[in-house]
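Excluded from the complex is one protein chain; the other protein chains are retained at their positions.
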Amino acid sequence: MTALIALVGAAFYLFFYFVYGKRLEKEVVKADPNRPTPAVKLRDNIDYVPAKPFVLYGHHFASIAGAGPITGPAIAMAWGWLPGLLWVWLGNLFIGSVHDYLALMASVRYDGKSIQWVSGKLMSARTKYTFEIFIYFTLLLIIAAFMGVFTGLATTNASIGTASVLFIIVALIEGVLLYRTKLSFTVSSIIGVILLVLSIYIGYAFPFIKITNAHTWYIVLAIYSVFASSLPVWILLQPRDYLNAYILWAGLILGLVAAIFAFKGFNWPTFTIFSAVTVGGKPSPFWPTVPLVIACGALSGFHSLVATGTTSKQLDNELSGLFIGYGSMFTEGFLATLVITSIAAFGMQVFQGAAGKLTDLKIDLNLLMTDKTYLANKYAAASNSVGGAVGIFTKSFGKMSTSVGLPENIGTTFAGLWVSAFVLTTLDTAVRLARYAWSEIWEPVKRVSEGFYKFIANLWVASIIADGLALLLIWWGSYNILWPGFAGANQLLAAIAMITAAIWVKRVQKAKPSWQMAVLIPALFLWITVTIGLIWYLFVVVPGIAVAFNKYMLGGFTVIMLILNFILVGDFISGWRKGPLPEAETK
Amino acid sequence: MKKLFDLLKKIFKGLDIGLREVSTSLIEKELEETENVFALLTMGAFAGIPSPPTGIILRILPYMQREIYVMIARSKNIDDTLAEIAGIFSIE
Partner (left out) sequence: MDIYFFLGKGGTGKTTISASFSVGLSHYNKDINFLIASLDPAHNLGDAFNIELSNKIKKLTENLSAIEVDLEKMIKEYLNDLSTNLKYTYKYLTSFNLDKYFDVLRYSPGIEENAVLESIKKFLKMNEFDALIFDTPPTGITTRVLALPKLTLIWTKRLMDIRRKILDRRKMIENVKGKTEAIIGDEVITLTADEKEDQIMIELANYSKEMEDLMKLFQSDLTKINIVTMPEDLALFETKRIIESLNKFNIKTNKIYLNKYLIFDNPPEVIKGKIIEQDRVIEKMREEIKNISIKDIPLLSQSPRGIEDLLKFYDNYILE
């Protein structure tokens, strides 16, 4: 079954790439190979420089892939393996990839301006400022949620914790090797990969970092991210980013090969119940909450920022856009597929292995394995015994990789490092971006009190505030509550981007009505889903949050999101009604 | 057989270039920002920020082609930097 689903997944994406993707390219984007892209037209070798499609694909994919496509699907297993998989396949196909691709191409047509900028043009200018406030809070949620993800892993699996810390040291060394010594790039890279493998092995064989207190890890992570994000990039961020690329591709290839060779059937329910307990400990109706759980892998608003922030300025030719924008998202969907596959096949065995801890949590292992409803309701709680939903993934992956001869714990440690490496990188970059958004948000204050602005926008102050707020969010809660908040904000971003794309398709591209609908309907479906999902979150989940700070923070944030949401729809409706627009005026 | 070999060579060459790009893209961006800052600081008079004594400017201005070039290139996108930073820093 593992082999089957893995191969079907690959085939699914390949098939629809050509059947649907190519049609999008022709009928909606109307990609013209003879039309110079901004990278060519505005080439300055600073921001605008055409990159080779394969290289850009690799870069873009690595930018959008992270711990997201792993965390979401792992949490969604509470509904059974099929619902999540269908969302990863169909949601990705009709919404996610369309979103990524159209955002990219619209940006290309607007001289590489970001989707934020384009939405300002096609809808309303206030969208731009609200984007920023939005993104700031979303970043806080990412930081908090990822702190939770990492801690879940590190407290239950010392190998992963050890390997992760060692990996930081490896990255530091790699930085020195690559940028400070006369060693050739190839040699330094090889050393880096060897050290990387070594850190996995040492983590596996000598897991000496045995910190089981979650709060200790939270503080360590907060301090780490404040410092890491203030270092010059060459010291840690850049070399780690580089080595992460190796981990990512190794994981994908290993996952695919292991899935095929494992040749194991699924012993996970295909479908449990409609309202499994996934979001914030509450029974969550699959629709509308699945986008609040599975973000990257199916649909993610942040992708439009990445695609239109840098990628669109490096596209060498309009025909490469499909491969890079659409193809990357498909690849991520495939990654999510592998995650689901591994848990579907080995998840139960993981639970069996944690029998003792489950009893401590008063969870009946037998019921878990045989009773669908029980699984649906207890999955989230049960997963805490093995480090959270992500923990289940790492252990499942470990078991699956024995099919290619890897010792189980090495596989687990590798999968854990995969997640933690990306998490640690995201913590670093999220704080950097949060600092930037923060100083932009406080800009207007500059005119009133320059002293205050200087203080509030100071590097350290901004970092500490961002981390402090994130810390408060995660301190008492688990990331099951925060993750949907982040995902919700992320999907709202996607809704904005998707709606902008729909308007672009209608007014500027003047596509055939059937194709307009192909973009509009998913956009509306997305919008409705996210709106109802957020309302549900606000009225069902938020009141149940025990900690007051979290309750008000998340509640307030959700209310703001909903208000912005309705403002958007107003802007959208007035935007949609207006007549056709000429091709991009980019001033 | 030779065609396969050539193809492999091409793939590895592409991979090499790609990997070198990945391992320096952030540093390059940091470099461009620093060059930008250097140009802005030196030519601050243009933008109403405190600038160095004229003597310094007169001495180094003839050599600042690259930095001024970067400054102008970067100034084109000054109103749209949030997404760019998100892209550079691979926020997923």
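A and B are the chain letters, set down in written order, and residue numbers restart from 1 in every chain.
By our rule, a residue touches a chain if its C-beta (ideal position, glycine included) is under 8 Å from a C-beta of that chain, and two chains touch if they have at least 3 such contacts.
Just so we're clear, the structure is a prediction, and the values are computed from it rather than from any experiment.
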Where the missing chain makes contact, among the chains that are shown: A, B
Per the touch definition above, residue among A:234, A:266 or A:504 touching the missing chain: A:234
Sites on chain A contacted by the missing partner chain, in the whole complex: 45, 178-182, 185, 234
Touching residues (missing chain, whole complex) on chain B: 20-21, 23-24, 27-28, 30-31, 34-35, 37-38, 41-43, 45-46, 51-66, 68-69, 72
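The rule we apply is simple: only the chains that are shown with their structure count from here on.
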Residues of chain B touching chain A in the complex: 14, 16-27, 29-30, 32, 69-70, 73-74, 76-77, 79-92
Complex contact set, residues of chain A against chain B: 44, 46-47, 51-52, 54-55, 58-59, 62-68, 113-117, 131-132, 135, 139, 142, 178-179, 185-186, 189, 232-234, 237-239, 241-242, 245, 296, 300, 302-303, 305-311, 422, 425-426, 429-430, 432-433, 436-437, 440
